[in-house]
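A single protein chain has been removed from this complex, and every other one stays in its place.
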Amino acid sequence: MIILIQCRDQVGLVAAISGVLAAEQMNIVSLREYVDKQANHFFMRVEVEEGEEVPELQQRLQQVLPPDAVVQVNPQPQKRIVVLVTKEYHCLADILIRNYFQSLGATVQAVIGHYDTLEDICRRFDIPFHKIEVPSSSRVLFEQQVEDLVRQYEPDYIVLAKFMRILSPEFVAKFPMRIINIHHSFLPAFAGAQPYKQAFERGVKLIGATAHFVTDHLDEGPILSQQIIPVSHSATTADMVKAGKEIETAVLARGLRLVLEDRVFVYGNKTVVFE
Amino acid sequence: MIILIQCRDQVGLVAAISGVLAAEQMNIVSLREYVDKQANHFFMRVEVEEGEEVPELQQRLQQVLPPDAVVQVNPQPQKRIVVLVTKEYHCLADILIRNYFQSLGATVQAVIGHYDTLEDICRRFDIPFHKIEVPSSSRVLFEQQVEDLVRQYEPDYIVLAKFMRILSPEFVAKFPMRIINIHHSFLPAFAGAQPYKQAFERGVKLIGATAHFVTDHLDEGPILSQQIIPVSHSATTADMVKAGKEIETAVLARGLRLVLEDRVFVYGNKTVVFE
Amino acid sequence: MIILIQCRDQVGLVAAISGVLAAEQMNIVSLREYVDKQANHFFMRVEVEEGEEVPELQQRLQQVLPPDAVVQVNPQPQKRIVVLVTKEYHCLADILIRNYFQSLGATVQAVIGHYDTLEDICRRFDIPFHKIEVPSSSRVLFEQQVEDLVRQYEPDYIVLAKFMRILSPEFVAKFPMRIINIHHSFLPAFAGAQPYKQAFERGVKLIGATAHFVTDHLDEGPILSQQIIPVSHSATTADMVKAGKEIETAVLARGLRLVLEDRVFVYGNKTVVFE
Partner (left out) sequence: MIILIQCRDQVGLVAAISGVLAAEQMNIVSLREYVDKQANHFFMRVEVEEGEEVPELQQRLQQVLPPDAVVQVNPQPQKRIVVLVTKEYHCLADILIRNYFQSLGATVQAVIGHYDTLEDICRRFDIPFHKIEVPSSSRVLFEQQVEDLVRQYEPDYIVLAKFMRILSPEFVAKFPMRIINIHHSFLPAFAGAQPYKQAFERGVKLIGATAHFVTDHLDEGPILSQQIIPVSHSATTADMVKAGKEIETAVLARGLRLVLEDRVFVYGNKTVVFE
């Protein structure tokens, strides 16, 4: 069982929380704690051994904590996700494979795209694929259709697996901190479109990828995971795109795992990640 | 202030410990906890904000914990180290530089070697250098001289910074978990002498280094830190030795930092490292 | 077009080879050269721009080179592979995805296993799956069946994608330097079975994987690719297995890419890899 708590920091929080758990004879398997001293904010993640159900645990914890405390006990164990795609397959295929072999930590409910390029791979895994029929140039109608399609699956998270359309602040506001994107760059370098072209022209020796929550500001949401790979002068833009696919796949997989294992707090524009 | 606790695991340990701290109005800055389920053993590291001295804190913690608990409150802030060397300079020079600029987290009391190759660099930093005059073939006398030299400086840790002589179990037993070695290999691969020659002949694509505590069994003590670097087919043994120096320096520096910041528990033949 | 040459080293080899290419007005896109000074052996890989076919290029190169020279001009562009598996899916699934999206650099002809666990995933990708019916305890008959199944597909390479049976020297001798294995360890550390259990007990801070050609000696063939990931004290054997799957998949994918792009020479028990 996993317990996530965040609140204003004060003396005695760990004692208060662990006191409640000890009174219930709950054995702590793992405890991670962090205090943001600048913001005076406290974060804690506790894993306790499975035992009898403790029906009022959340209330009991809430009672010993400050009024602003957000307490989550055992967040929904199997999450539901919907994946948005364009034409590139690498991130989607990785998610479908993990979903099929039940190692994703979530179930893929559906895939939504504005091309039909990836319909066949979804069909092979018996995952519903929906093609958005509205052209993306009609942004309001386009996003309305996306929203309608997404909502029928009631997902916990929407994953943008190389979805090459910008979602409006209005759309994003409907799913706060529930949209996860993979950006094909080591942000904040090369934000925006064509990062590999930019990287090639700048002659960088590393390229990277960033998984992040989507907020109003393009490519500026809280970062979940980043990684890089070395590139040499001999890498063309096409080579960088190819190498980038490997790193994008790995970084999105890791970002998703962290979120789906309830290891991430979002606070301001940053994340606290208890690995 | 740092508090390190280890004991047999049982329900309520975190509550007991944090309860004592809360009663003293001590604010927890950082708390790391780990339970080895196989061994049923509990480890905790707490950093609390500096405040008034709490004279009987250790006893109060001991009172609420099982009898086997080992509690360390605020371990000796500035450690003392003695460095043993042969001829290679890279690890020693790194330690001397950090010592000189007060970023080592310890003070280097002396350097001891069985050649005088590194005497000059020590002199330049005003660090006493002692040459062992007994030949290392007379192991008992050799180690007796090392021990005599070491003991006069009362070091917390003895650092083998490319000390190319094997210390006997008898010597090691006198400084249990207080001798830190850098091994020029990603252990357990290529234990023993000439690891780079072995690595070259095996055609490996990575070489590494390992910082570890020294125990009776050669190259088998608890591991503190490991890292690798890629090598290609074109690397000769000499190239690997050269590249190895960079990684050895970095790995020993990291292992030392972890120990000197009181982030390491030793348990059985393994370490618990709270980074 | 790719040209691979190896022979005894002598003065003038590059001039001789490039002279032939220049006479044909062939433009060199990329040239990599390596001389093993210990073995006095020369290796060269040249990529030239596609142009008109040069029918007797191989002979012309052979004429200007020492008699022991092995010259390959434009090795078979699309290779054929057969994959052997047991129950673990991660490496196979990665290969199937790349095959499906035509980014593998080879075509998967068939998958052969001694359990039917992975039959369904193959069926979904329209790849023939053959179950070996002979129990692996009857090694001679077991291997005969594997050989019969493999041979009907005339593969360039046989990929052991977590195939957990040891192939006999007799079998291996029939496919010299054509069997590629992924070993779940950073060889030579933890050769043999249960490397993650060994790694856990040793308390290592890194785990790795190795892609290599299979030779008579278990886990000792020429190494293609190796990589590692850090692990902490809190990783159980199961956690290491899980993390290991990610690194195994990536390392095998890289090793395969290098072989399929004709970037690898094998010489003695080592590889020359021109990335």
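Think of it as A, B and C in the order they're written, each chain with its own count starting at 1.
One rule holds for everything that comes next: a contact is a pair of C-beta atoms (placed from the backbone, for glycine too) under 8 Å apart; a residue touches a chain by one contact, two chains touch by 3 or more.
Owing to the predicted nature of the structure, the values given are computational and were not obtained by experimental measurement.
One of A:F42, A:F171 or A:F186 touches the chain omitted from the figure, and that residue is A:F186. Among A:Q62, A:Q145 or A:S225, only A:S225 touches the chain that is left out of the view. Annotation: of C:I28, C:M164, C:A191 or C:A243, C:I28 touches the absent chain (contact as defined above). Think of the hidden chain as still there; on chain C it touches residues 9, 11-16, 18-19, 21-22, 25-35, 37.
Of the residues in chain A, those that touch the hidden partner chain are 34, 37, 186-190, 202-206, 208, 222-228, 232-234, 236, 269-273, 275. Although one chain is not drawn, its touching partners on chain B can still be listed: residues 30, 89-90, 93-94, 97, 100-101, 121, 124-125, 234, 246, 250, 253.
To be clear about the criterion, only the chains that are shown with their structure count from here on.
Two copies of one chain, chain A and chain C, form a contact in which over half of the residue numbers belong to both partners.
Centroids built from CA atoms put chain C at 35 Å from chain A.
Separating the centre of chain B from that of chain C, both taken as means of CA atoms, is a distance of 40 Å.
Looking at chain B, residues 34, 37 sit in touch with two or more other chains.
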